[in-house]
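A protein chain is absent from this complex, but the other protein chains hold their places.
Chain IDs A and B follow the sequence of writing; residue 1 opens each chain.
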Amino acid sequence: MKQIQRHGKNINLVIGSSILLVFLLMMVVSFFYTPYDVNAMDIANKLQPPSAEHWFGTDEFGRDIFSRIMVGTQTAFFVGTVSVGIGMIFGVLIGGFSGYFGGWIDEIIMRIIDALMAFPGIILALMLVAVFGSGMVNTSIALGLMAIPGIARIARSGFLQSKDAEYVHAARLMGQSQVRIMTKHILPNVMSPLIVAASIAFAVALLAEAGLSYLGLGVQPPDPSWGRMLKDSQGYLASSPWYTYAPGVVITLMVLGFYMLSNAIRDISDPRSR
Amino acid sequence: MAYFVRRLSLLMVTVFLVSFITFAVFQIIPGDPIRIMLGPEADEARVETLEQQLGLDQPLITQYGNWMSGVFTGDLGDSIRFSRPVSELIADRLPVTLYLAFLSIAIVIMVTIPLGIYIAKRPNTLQDLVLSSVTQVGMAIPSFWLGMLLMLGLGMTFQFFSISGYVPWSESITGAFGSLLLPAITIAIPQIAISFRYIRNTILEQLQLDYVRTIRSKGITERAVMYKHVLRNAMIPILTVFGLIFAEVVAGTIIVEQVFGLPGFGSLLITSISYRDFPLIQGIVMYITIVVVVINFVIDMLYAILDPRIRLGEGVGQ
Partner (left out) sequence: MRTFYKFLSLIGILMLIAIFVSACSDNEVGDQAEDRNEVNVRINNDPDFLDPHMAEASITFQMLLNIYDGLLVGDTDGSLKPALAEDYRISDDGLTYTFTIRGGVTFHNGDPLTVEDIQYSFDRLMGTETGEPLSSDFDNIASLDTPDDKTFVITLKEPNSAFLSYLTALNSAILPKSNDGKHNEQPIGTGAFAFNSYNPENNLVLDKNENYWKDGLPYLDKVTFTFQPDDQTALLSLQAGEMDIVAVGSHRVPEVEDQFNLEYQDSNSVLLVGYNQEREPFQDVRVRQAINYAVNKDDVIEAAFSGYATKLGSNMSPAMGDVFKAGLEDTYKRDVEKAKALLAEAGYADGFNTTISISSHAALYTNVAQVVVENLKEVGIQAEIEVVEWGVWLERVYQGRDYDLTIIDFTGVLSPYETINRYVSDAGNNFFNFSHAEYDQLMDEVLTESNPDRQKEIYYRLQEILSEEAAAVYLADYQIIWALNPKLEGYKLYPYFYHDLSEVKYTE
């Protein structure tokens, strides 16, 4: 029984992290080498099916889809990292503060977070994109803001539970500053649910970027973005189906990688959820 | 009772905050509703007259004030984009989105509860592994792509499904199912992974509790253990997960409605944002928030009724 369990956990971890490693590797390579110039058009050779020259075929401008998928990893990691970064920094600050100090500030913050969470995320993203404009950086910021409430809520409950823990009392008695207690003592203890949340937020950001792309917003060309490619390929679904598979599959794989990773971390850190 | 009142007033605060956030965002978004509607060739005289007639020449804060005072008398104002009362538009759309949401939830329930029970009996086997992975893939697929693939794969093959548009129940039952089933499946698939995992874990947890061992020792059949005791005790957490999923499902309808051309809330919402239709977006956001918040509230209440200990503890569901 035990054997299989450990085996089961590892599978999430092994598959999840190897998917992500492959993508990381692809990103690193794409900085130095792509089979073709990502934006070079060759309109005479548009919508070519996969072949030895073009592994994933060419798009409606005759650009090499494989090269664009490769460079697309940069966009995916950029959007994910920036939005998760924003979500984590502000989420942990707000949630931690709220949970640790409590009182009426906590009450107000929680009400706002409740309100934001009752709001379907894509609407918030749509409105934020309308305010900031689309494009890679603005989309990342909008998606980052979207991630704040969820992360803040998790951080808050972590800090709320830990603030009365023995070790925190001990630290207080030793006369350590509030900031030090929060960062040095509580934060490391609430880190694992936060890492799980960050990993999920990364996956959600990728899907949300695809959703925004579908609505014509999101990352804009010529920056190759998988979401955008997926949307563009939609018009060629029947005539050139290979075009849609490449971006669709890589988005699914990367999102899956992050979900699996988050499950693996959860399983490892929280033995109850078996 | 005090707990009930407290929750209810918090709910109102949430709804108001959502409305205020929407207002604040609209305050800074550039764009003029009349010009967006009429396009670049708009006749200046026409733009001016229409703005005057619709009160759009006033500052947004005044418009918001007027709208707010209308809300208290039960009037949600008129949509700018559709020149219709917002409440009428919402009443037209709400059923479509709710049918879609409930159908999706029904699919999720029908798939995940049996599967959860099945797998909970044989945890960490190959079946478990395969099912968890498969459902996770469902969670990772971009919803509009999934919708497109389903439409192409199933919609084109079977006459039963209608590709685009909505057939009301009153017109044709099969037609309504035909128009709602594919989008409902599209919305349900990502949610299946979450609730499957959750149900499986909850039942597993229950199975490992002492009382199960006690009952089993009394010689009750495994089936009775599962359905009479374990499932009943697992019901509360399972209920919670469906409450959480409901918000996700409502959010999921937005893009999926767009893909399948369903006249629900989602497309209305996207339109109201891109056309800067202030009364309309306020009305919709308020409705969606109320629906989501009320569902969560009802679940919290059920929770509290089913498990009286909760009322003692502070901050449930936070």
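In the analysis below, contacts are C-beta pairs under 8 Å (C-beta built on N, C-alpha and C of every residue); 3 or more make two chains touch, one makes a residue touch a chain.
Keep in mind that what you see is a predicted model, and the values were worked out from it rather than measured.
Peer 1: Would you mind listing the shown chains in contact with the chain that isn't displayed?
Peer 2: A, B
Peer 1: Please identify which residue in B:Leu8, B:Val134 or B:Ile173 touches the non-displayed chain.
Peer 2: B:Ile173
Peer 1: Can you work out which residue in B:Leu50, B:Ala101, B:Val241 or B:Ile299 touches the chain that's missing from view?
Peer 2: Final answer for the missing-chain contact: B:Leu50.
Peer 1: Check each of B:Ile21, B:Ile36, B:Leu129 or B:Leu239 against the chain that is not shown and name the one that touches it.
Peer 2: Considering the complete complex, B:Ile36 is the one touching the chain left out.
Peer 1: Kindly note down the residues of subunit B that lie in touch with the hidden chain.
Peer 2: So the residues of subunit B touching the unseen chain are 29-33, 35-46, 49-50, 52-53, 79, 81-84, 89, 92, 106, 109-110, 113-114, 117, 148, 151-152, 155-156, 159, 162-167, 169-176, 223, 226-227, 258-261, 263, 267-268, 271, 274-276.
Peer 1: Residue by residue, what part of subunit A touches the chain that was omitted?
Peer 2: Interface residues of subunit A facing the absent chain: 39-41, 43, 46-47, 60-61, 129-130, 133-135, 216-217, 220-222, 232, 234-239.
The working rule: only the chains that are shown with their structure count from here on.
Peer 1: Spell out the residues on subunit B that touch subunit A in their complex, using ranges where they run on.
Peer 2: Touching subunit A: residues 10, 13-15, 17-18, 21-22, 25-26, 28-29, 31, 123-125, 128-129, 133, 136-137, 139-145, 148-149, 152, 193, 197, 201, 204-205, 247, 250-251, 254-255, 258-259, 269-270, 273-274, 285, 288-289, 292-293, 296, 318 of subunit B.
Peer 1: Of all residues in subunit A, which touch subunit B in the complex?
Peer 2: Per the stated touch rule, the residues are 1, 4-5, 7-8, 11, 15, 110-112, 114-123, 126-128, 130-131, 153, 156-157, 203, 207, 210-211, 214-215, 227, 230-231, 234, 237-238, 244, 248, 251-253, 255-256, 259-260, 263, 272-274.
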